[in-house]
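The complex appears here without one of its protein chains, the remainder shown in place.
And now, chain A:
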Amino acid sequence: MSEPILHITGLNKSFGPVHVLHDIDFDVRAGEVTALVGDNGAGKSTLVKCIAGIHGADSGTIEFQGREVHIRSPKDAAQLGIEVVYQDLALADNLDIVQNMFLGRERGSAWLLDEASMEKAARETLASLSVRTVKSVRTPVSALSGGQRQTVAIAKSVLWDSKVVLLDEPTAALGVAQTRQVLDLVRRLAEQGLGVVLISHNMADVFEVADRIAVLYLGRMAAEVYTKNVTHGQVVELITAGRSGDIGLARPEHAVL
């Protein structure tokens, strides 16, 4: 049992002459935090955008909960239950927390929004994540700290009952204390049974929360390993050289380019 919730095989993607992703195989399992790491330009964000439906893949199959699916737009992804949290662009500053969490999917009729029920749902979701640092769910997002904004963005994925959450460097713009609070939330999402993908540059963050680490190297999946089986050094080696000891890509002389 324990089939991956998201199973990607042989995914390719080119932008004109630039072949960005080569035959990527990638699994996301429910209840696990999978860290997606790699150097700048290794293809991390492109892979996430392919899963989120922002870019279409050139070839390859995506299976979601054991069924083959075609994700052609962000709407398709959202319907399947795939939510993406971006570094900073996730929320609308001029709206409050409730409006942000329900943005584009408001409850109520065309004439009258059901504010009370939305507010209640938002409050309950934040409480279920034991997020009590936010004073009121009617606070405008512009008044929140960086960590609180990410918290709201992540809580959105819980509210919409997502199955897979992709976090694209959620802590890149945050200070140390806030980073840790967001990572705590990431870990608890997985404990609730969601499949979580965390893109990060920070090895310390990755080792703190990830159950598995997937390493991209120049557009190829160099390795997918369990965090407890590898050391910091090995992962850095995989990121920079594509291999470390027995794990990783084949030696360059054997590789088919």
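The definition used in the following text is that a contact is a pair of C-beta atoms (placed from the backbone, for glycine too) under 8 Å apart; a residue touches a chain by one contact, two chains touch by 3 or more; residues count from 1.
To be clear about the criterion, contacts and distances are computed from a predicted model.
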Fill in: Protein name, per the UniProt record, of whichever chain is missing from view ("YeeE/YedE family protein", "Sugar kinase", "NADH-quinone oxidoreductase subunit F" or "Protein TusC")
"Sugar kinase"
Item to complete: Based on the whole complex, identify which of A:47, A:71, A:91 or A:183 touches the chain you can't see.
Response: A:183
Worksheet item: So which of A:23, A:93, A:124 or A:191 would be touching the chain we can't see?
Response: A:191
Fill in: Omitted-chain contact residue, chosen from A:83, A:119 or A:208
A:208
Worksheet, complete the sentence: Residue positions on chain A contacting the omitted chain are 1-2, 29-32, 130, 132-133, 175-178, 180-181, 183-184, 187-188, 190-193, 207-211, 226-228, 231
